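One structure is given here, and the rest of the page talks about it.
In this view, the complex is presented without one of its protein chains, the others remaining in place.
Per-chain residue numbering starts at 1, and chain names A, B, C, D, E and F are given in the order in which the chains are listed.
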Amino acid sequence: MTNELNYTVAFEELQQIVRDMEDGEITVDELAIKVKRASELIKVCKNKLTSTEEDVNLILKELEN
Amino acid sequence: MTNELNYTVAFEELQQIVRDMEDGEITVDELAIKVKRASELIKVCKNKLTSTEEDVNLILKELEN
Amino acid sequence: MTNELNYTVAFEELQQIVRDMEDGEITVDELAIKVKRASELIKVCKNKLTSTEEDVNLILKELEN
Amino acid sequence: MTNELNYTVAFEELQQIVRDMEDGEITVDELAIKVKRASELIKVCKNKLTSTEEDVNLILKELEN
Amino acid sequence: MTNELNYTVAFEELQQIVRDMEDGEITVDELAIKVKRASELIKVCKNKLTSTEEDVNLILKELEN
Amino acid sequence: MTNELNYTVAFEELQQIVRDMEDGEITVDELAIKVKRASELIKVCKNKLTSTEEDVNLILKELEN
Partner (left out) sequence: MAKLIRTWNIEHGTSTFFSEINWLISSSVSENRQIFSLQQVVSSIRKTIEERYQSSYWVKAEMHKLNLYPSGHAFPELVQKENDKIVAQINASIWNHNFQRINKQFIQVVKEPLKEGTTLLLNVKVVFHETFGLSLQILDIDPNYALGELQREREETLKKLQAERLINANQLLDFPLLPKRIAIISADTSKGLSDFMKVLNNNPWNYQFFTMLFQAYLQGDVAAPSIIEQLKRIEKVKHHFDVVVIVRGGGGEVGLSCYNNYELCKAIASFSLPILTGIGHSTNMTVAELVAFRNAITPTELADFLLQTFHDFSVPVNDARKVLRTSSARLLETNKQLFSAETKHFKNSANNYLLDAKNTLVVTSQKFKNEAKTLLTRNREHLHFAQKECLNYSNRLFKVNREKLAEHVEQLPTKFANRLAKEQQQLSEMENMVRLMDPKNVLKRGYSITTINGQTLDINNPVKIGDTIKTVTYDFELTSTVLKKEEHDE
């Protein structure tokens, strides 16, 4: 599923989880699940950032020539 | 039975017991039972917290790499 | 018989006796009997308290660990 | 016979005798008998009070321990 | 005979005699007899009072102790 | 596709992308796509500057008619 997530959606969901956590809107029971989800989202975002950077650099390098 | 209790339910029941105790709504006859119950609830909550903490720490550690 | 009495019932009966004594509604003839009863009730309550306290302490001590 | 008398009955009879004596409702013939009776009643009451007090104190003292 | 007379009976007879004497319906002959009788009755009563007093005082004295 | 692109449209689209990027209005998700698109547009535009498209003979033929 996470593969289908785009950065924006993933990052917003991450922010929402953090906000909910801060506001105490997550129960202890949910916490592990939420943290797991957040870690997935973080990975998605990281990968997306890395792959985007690589893509962009490739395109730009190609453009220079 | 306690295994099936989730943290939220357990903690709320615990709080209710404490509140009842504060309000003097628990008789001496009930006390032992209530204390027993509360101690079970506390154990449930503690265990849940501990396991959650382990889960969370694992996920967070995994995230570092 | 006293063994069957619970703390609440015992304590209420005790309080009634004390109230009656306060109101002067007990005759000298009844007094000994009432006092005897009260003392029994007090014993019941004390025993109940003690046993409850032991139970509670045990549970609480167990909780510490 | 006096042993069977309770404090309340005894005291009431005593009160009656004392009340009756001055009003002349007791004949002179009875008078000595009544006074005798009164003295008996007084003894009964005194004994009762004393014994009851001892009992009560005993019961209560017993409770202290 | 007088010994058998109780104070009440004696006193009532005495009162009757005095009443009769006051009414003047008694002959002189009878009068002497009545007076004689009355004297006897007064003696009876006096003796009764004295004996009663002694008895009672004894009883009361006994009560003091 | 790029062959069909009118250079005016390409130029405007390029400028829009540039503006959006300068304004930071592009998400990470869009970035690679936008950069790719922009690089295509740049190629289209550059090509336009240095290419020749018209044929004198064709025009002369058209003029005859």
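FYI, contacts are C-beta pairs under 8 Å (C-beta built on N, C-alpha and C of every residue); 3 or more make two chains touch, one makes a residue touch a chain.
All of these numbers come straight from a predicted model, not from anything done at the bench.
Contact residues of chain C toward the unshown chain are 7, 11, 14-15, 17-18, 21-22, 24, 26, 28, 31, 35, 38-39, 42, 45-46, 49, 52-53, 56, 60, 63. Contacts to the hidden chain, counted on chain E, fall at residues 11, 14-15, 17-18, 21-22, 27-29, 31-32, 34-35, 38-39, 42, 45-46, 49, 52-53, 56, 60, 63.
Contact between chain A and the unshown chain involves residues 7, 11, 14-15, 17-18, 21-22, 24, 26, 28, 31, 35, 38, 42, 45-46, 49, 52-53, 56, 60, 63-64.
The definition used in the following text is that only the chains that are shown with their structure count from here on.
Averaging Cα coordinates per chain places chain B and chain C 33 Å apart. The residues of chain F never reach two or more other chains; the list is empty.
Note for the complex: chain B touches chain A at residues 6-8, 11, 45, 48-49, 51-52, 55-56, 59-60, 62-63.
For chain B in complex with chain C, the touching residues are 27-29, 31-32, 35-36, 39, 42-43.
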